[in-house]
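With one protein chain removed, the remaining protein chains of the complex are shown where they sit.
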Amino acid sequence: MNGCSRQNPAYRPTLSFLQSAKCFPMTLKTDEFYSKADELIAAGRFIDSKGWVPATSGNFSAQLSDGNIAITVSGRHKGHLEPDDIMLIDSQGCSLDGQKPSAETLLHTSLYQRYPQIQAVLHPHSINATLIARLFKDNIVLENYELLKALNGINTHETRISIPIFANDQNIARLATVVEDYLDQQGDIHAYVIAGHGFYTWGNSVNDALRHLEALEFLFDCEIRLHGVKPA
Amino acid sequence: MNGCSRQNPAYRPTLSFLQSAKCFPMTLKTDEFYSKADELIAAGRFIDSKGWVPATSGNFSAQLSDGNIAITVSGRHKGHLEPDDIMLIDSQGCSLDGQKPSAETLLHTSLYQRYPQIQAVLHPHSINATLIARLFKDNIVLENYELLKALNGINTHETRISIPIFANDQNIARLATVVEDYLDQQGDIHAYVIAGHGFYTWGNSVNDALRHLEALEFLFDCEIRLHGVKPA
Amino acid sequence: MNGCSRQNPAYRPTLSFLQSAKCFPMTLKTDEFYSKADELIAAGRFIDSKGWVPATSGNFSAQLSDGNIAITVSGRHKGHLEPDDIMLIDSQGCSLDGQKPSAETLLHTSLYQRYPQIQAVLHPHSINATLIARLFKDNIVLENYELLKALNGINTHETRISIPIFANDQNIARLATVVEDYLDQQGDIHAYVIAGHGFYTWGNSVNDALRHLEALEFLFDCEIRLHGVKPA
Partner (left out) sequence: MNGCSRQNPAYRPTLSFLQSAKCFPMTLKTDEFYSKADELIAAGRFIDSKGWVPATSGNFSAQLSDGNIAITVSGRHKGHLEPDDIMLIDSQGCSLDGQKPSAETLLHTSLYQRYPQIQAVLHPHSINATLIARLFKDNIVLENYELLKALNGINTHETRISIPIFANDQNIARLATVVEDYLDQQGDIHAYVIAGHGFYTWGNSVNDALRHLEALEFLFDCEIRLHGVKPA
């Protein structure tokens, strides 16, 4: 289902493949691409101002109307992005401009494939997201917070949601499969945490995803202050 | 007493009513409106820089000399307000420009009706305000802080004030009644907390209300650090 | 010794006296005054960016070469000072421009009188300074920190200094006497804390005092994190 299908339909792109992939001649970047890039750049500045993407961690993407995806180039600091730090990939994760996308590109493309309404995916890498997996084992239950209403589809604090926590894995294809299996079995979620790493959230626009991100950082912070953190 | 009286004097405006209400032909926005809007925009930038209105939470208002009220439009991020994000309502909470005011408009209008000297109401939604209701049950007692003198009418740290905590409620008319009943019975207060949600404070100008807000965030922070927080 | 001597040499200025005092015809503000005012404005912006002067708390001063003093006007927010928010007083604390100086002016003037080399006095009002008096009773002992070297006259971390804590008092003349008595008996100090209120520090220039302030905020923060805070 995933994979750079025009070249090798049988395989999902692996990290080493993505690093070398120049699938076909460069695709022209459109005004829409640069507009989305500007939104990701501004989101990065905000997220970095809070300390949630330290030391080139994190990655962001936004989908274009033709199904291609604007995504942060690997290894750039997300608080000081320039238009050249945003690259173009197709819906399978193939580079369309010769640059190397984030190692975690598959986690983005598999979300866009599953949820057609999603237009943006944001992955921060904050201290709260790193620590919360030490406090809770498999999932974080959030309830009775007014700020839950910042998540799409929630209109009262009298709501109980669960954010799953997945073990960290440098094999991104394997991690993407774990996420997809969870979604197949447990249904839709607002975000997921990767232990010791960060979380993924998404929305119908960059601003929508950013509101989710800001609300979840707030709620994780509340939970950590309420329950404390302890060594694993 | 509250309610969009020109249309239906018997009812306080409900959330669904407020959402659809276009009470009468659009009212012209005056220079005074835009001046107050600028004050609310600047207050929002400051409050957001502290992390006290995450993810479009919170709402702000300022009263005009004709009794109408400039108030934040529902769903906008309070750290990046533009003049178009501030709308005009009458003293009953009726939209005068066709935009949808905050769901919590009634909490603003009932304060202006009770206290004629009030010119601004601010509602932040901070982590401290969210957590403090886990630490104290019905009210927060603040005493022996020099910063109490930042609240109107207090001129010594040797003062003891009480900030009530109300249960959160999506039925804003019911919540407004709870607040009014408390004020009828207990007398005047400087602010009130809504559990898991945030707090309301007010003043004789936007700057006055902002000084109250900043002082209360400081004092809540002190109390949380002194007493710790525990799960409910 | 203190007091508005040209009018009533027998009395130190009281708060109510200072509020009404227009000792003599307005004194012209010099280029030196405006230069010092600019330094205090910049210091205020920095101190506020750290959250150390919330809600119009705190006050700052700098001495001019003629012995007069530039000091913040009472009730202004120290993070957004304009030149008009800095006023001129004489060495006794008398207003030279008809504006009302801070209630705590005497704490500034008595330091300038005792220590001729002092050119600036800064009084922040931070959470750390407010809480540290709950942790330690009479004084805070700081030792074995490299950052002690930021204080004038200290050149090794192997130094042990003591910062006294005084009870808060709205009677500033009485509080100033307590400070002076301590200095008479205990000798020179780098700063003093007023419980539940903040601290005073000073230096041979505004930058010197600001370095002391920043270092002490850091050291108080370290001490609070190491020892915790508990309710009084």
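We just call them A, B and C in the order they show up, numbering each chain from 1.
Please note the rule applied: a residue touches a chain if its C-beta (ideal position, glycine included) is under 8 Å from a C-beta of that chain, and two chains touch if they have at least 3 such contacts.
Bear in mind that the values here come from a model prediction, so they are computed numbers and not experimental data.
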Practice item. For the chain that is not shown, enumerate the shown chains it touches in the whole assembly. Key: A, C
Review point. For the full complex, which residue in A:S35, A:N155 or A:N168 touches the chain that was left out?
Key: A:N168
Point to revise | Hidden partner chain, touching residue among C:R45, C:H157 or C:R174 | key: C:H157
Practice item. Since one chain isn't shown, list which residues of chain A touch it in the complete complex. Key: 51, 54-57, 77, 125, 127, 130-131, 134, 168, 170, 194, 196-198, 229-232
Revision key, fill the gap. Hidden partner sits against chain C at residues 50, 144-147, 150, 155-158, 211-212, 214-215, 217-218, 221-222, 225-227
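Operating definition for what follows: only the chains that are shown with their structure count from here on.
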Review point. Can you name the chains that touch chain A as well as chain B?
Key: none
Check your understanding: Roughly how many whole angstrom separate the Cα centroids of chain B and chain C?
Key -> 34
Check your understanding: Between chain A and chain C, what is the separation of their C-alpha centroids in Å?
Key -> 49
Check your understanding: Residues of chain A that touch two or more other chains: which are they?
Key -> none
